[in-house]
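Of the protein chains in this complex, one is absent; all others appear in place.
Coming up: chain A.
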Amino acid sequence: MQWDWRVWRDRLVHVWRGSLRVRTIVLTVLLSALAVTVIGVVISSSVRANLFDSRRDQVIAESGRAAEQAQRIFTTAAELGDGTDVQATADSALATVQRSTTARYTALLRVPAQDVPRVIDDQASRDFQPGYASTELRATVIASDGTDVAWQSVAVDSEDGLDPGITTGSILDTISAGRYQLYLVYDLSDVQQTLDFVQSTLAFGGFALVALFGGVAYLVVRLVVGPVRVAADASEKLASGQLEERLPVRGEDELATLARSFNGMADSLQRQIRQLADLSRVQQRFVSDVSHELRTPLTTIRLAGDVLYDQREDFPPTTARTAELLHTQIERFEAMLADLLEMSRYDAGAVQLETDPTNLVRLVEESIIAVEPLAEERGSEVRLVAPGGYFEADVDARRIRRILQNLLGNAIDHGEAKPIVVYVDSDERAVAIAVRDYGVGMSPADVERVFDRFWRADPSRQRTTGGTGLGLAISLEDAAVHGGELAVWSQQGEGSCFRLTLPRRRGDELGGVSPLALPPDAEVAA
């Protein structure tokens, strides 16, 4: 249940935050309901007070008159003399009172504790309850003299529950039989009915008003938010690449201005994207043309150079050396052209992955075997430490091999004839390959530039691998196109470590974590 409640709360919060329409309408309805309630309460209480006051005044005046008449009857009877029956006089006075008022109940009660003998019985209507005249009222009435009328609000029993009522009290002097209290109980249910009617009218009017406000708010919001929502949808489509998306322009109002400027923006975007696409096509076309145009003469040069190189032993020494130089420089030129073309392909976004299930440890082993002659020549031993990574990962083996050749070549070049360790490890999300050398290392400034094109760590350093200056830049792209990353760590005098991290499955996110630390020395015992 707790859970359910939270789900609902979250859903409500989501709707509340997510829809301007809902928010506006709910706020409008709530605020107008509050205003209508306040107004209704004020009106109804003022009407009630007015109705009650006027009815009370009327009741008091009526009671006053009735009491005067009754008093007059008693006074007249006293003037006529002793012969009169006091009880009959009281009956007649009470009858007069009942006749001349609209009171529901009447009561004539003797003021207690008088020296005069009791001659008249207490008289009250059948349903008169003692509670209708409270102790306080009785005290006030007993203390009053003659013409004053005291009153109090009471609840009067009726067939359907309690009705509001007023009890008035005044004092009558029977002269011969002492003082009596006269109580008249009035029923205010007619006033209550009027009030109920007024209140229900007010409530109905209030509800209608709130509903009307809600309706108006809904209409206004529809008029304003509707187009905004259409604009939002259109922007989303535009952002997702549907460049043809436009807003309909109607009229001359602010929304039309919005639509016009949106369409203007879309036009401009579409134009620029088209230009970019054209540029990219031109670039790709250029790359393809350069590829063909340069490679054709290069092929001839290469063939010619190789033919000369193969026959160099028959040449005089200078010519033979020339043939050798020609051969090596053609190879270098070729490598550079290939790298340049590869880089251009990446720049043009024209790179396609050709993935196959590949065992990365085996791939690393092959790459190490390929560089072994060079490593031996430079006196470096290449070791493999592979606690993990023995599974088939979907990668483009050609590109991964290229990255490894690059990293290994660099490590051998800058490794100062010290051992080079290649680590392979994996976790459930990624597989990582790190190439660690213990050579010269790089300064922090160098580390920042290491992936820059045509950047070289130390221009004076002798190069054996004949790098083109594009190797790491291409490796970075090769890693990125797999959804992986290539990271570097280096410290002067302590060597460098390049770490390639690839997601196990294509399209997975790495999330910035790698199965190997950088450098991994401490973690994996070499």
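The working rule: a contact is a pair of C-beta atoms (placed from the backbone, for glycine too) under 8 Å apart; a residue touches a chain by one contact, two chains touch by 3 or more; residues count from 1.
Keep in mind that, in the parts below, contacts and distances are computed from a predicted model.
Trainee: Looking at UniProt, which of "DNA-binding response regulator MtrA", "Protoheme IX farnesyltransferase", "Glutamine ABC transporter permease protein GlnM" or "Tetratricopeptide repeat protein" names the chain that isn't shown?
Mentor: Missing chain, UniProt protein name: "DNA-binding response regulator MtrA".
Trainee: Please pick, from A:I175, A:A203 or A:L298, the residue that touches the omitted chain in the full complex.
Mentor: A:L298
Trainee: Out of A:D91, A:E334, A:E416 or A:E494, which is the one that touches the chain we can't see?
Mentor: Checking the options A:D91, A:E334, A:E416 or A:E494, the one contacting the hidden chain is A:E334.
Trainee: Looking at A:V307, A:L325 or A:A480, which residue reaches the missing chain?
Mentor: That would be A:V307, which touches the missing chain.
Trainee: I need the residue numbers on chain A that touch the omitted chain, in ascending order.
Mentor: Counting over the whole complex, chain A touches the hidden chain at residues 288, 291-292, 295-304, 306-307, 310, 334, 338, 341-342, 352, 354, 357.
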